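After the structure tokens below, expect a handful of questions from me.
All protein chains of the complex are present and in place, except for one that has been dropped.
Moving on, here comes subunit A:
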Amino acid sequence: PLWCDKVLLRASRRVEIAYFSHSQITRLYSRFHSLDKGENGALSREDFQRIPELAINPLGDRIINAFFPEGEDQVNFRGFMRTLAHFRPVEDNEKSKGHDASEPLNSRNNKLLFAFRLYDLDRDDKISRDELLQVLRMMVGVNISDEQLGSIADRTIQEADTNGDMSISFSEFIKVLEKVDVEQKMSIRFLH
């Protein structure tokens, strides 16, 4: 549709085109447009919360937060695609090779970074005991006691923390998840 062309032209000069095909970008734009109830070319947190399956996800708010850069509360289509690019399956990487020196958004490392940031509430590149407790509380609701949750948090940090600072850094996080098939668990395949 005509409203799509201008955006696509601009998008095609950006890095995101490397992660999605033309038809996938069109579908994502169609989805973006249907979520954008205010029709102002940007999504707010409320627009995301309107999706019932996301609203009942215990980590729904953390996931929504991942779309918004620090201090902003609007995300445009480019930002939307950029965040979704993290979930492209890893083998679709050929297009982005040689594009620039930095790692592709959907690499294993960047997928892990995405997950790490779900825990790291204050974005200080460390998961503190308090942050871990808060995220655990989001996932279990009222069904587990404070003490039990506290001991779970303690045990998790104890196992992961190698430098003794009582918090989990990104490299410690990578070590903890080294045996996990992150590529498969954090990938979303398009049907077309």
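Following the convention adopted for this analysis, contacts are C-beta pairs under 8 Å (C-beta built on N, C-alpha and C of every residue); 3 or more make two chains touch, one makes a residue touch a chain; residues count from 1.
The definition used in the following text is that contacts and distances are computed from a predicted model.
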| item | value |
| --- | --- |
| Which of "Proteasome subunit beta", "Acyl carrier protein", "Phospholipid/glycerol acyltransferase domain-containing protein" or "Tubulin delta chain" matches, in UniProt, the chain that is not displayed | "Phospholipid/glycerol acyltransferase domain-containing protein" |
| Touching residue (missing chain; options A:Val90, A:Leu121 or A:Ile152) | A:Ile152 |
| Contact with the hidden chain (one of A:Ser44, A:Asn57 or A:Gln74) | A:Asn57 |
| Residues in subunit A touching the chain absent from view | 1-2, 5, 22-23, 26-28, 30-31, 34-35, 48-60, 63, 84, 87, 114-115, 118-119, 135-136, 139-144, 152, 155-156, 159-160, 173, 176-177, 179-180, 182, 185-192 |
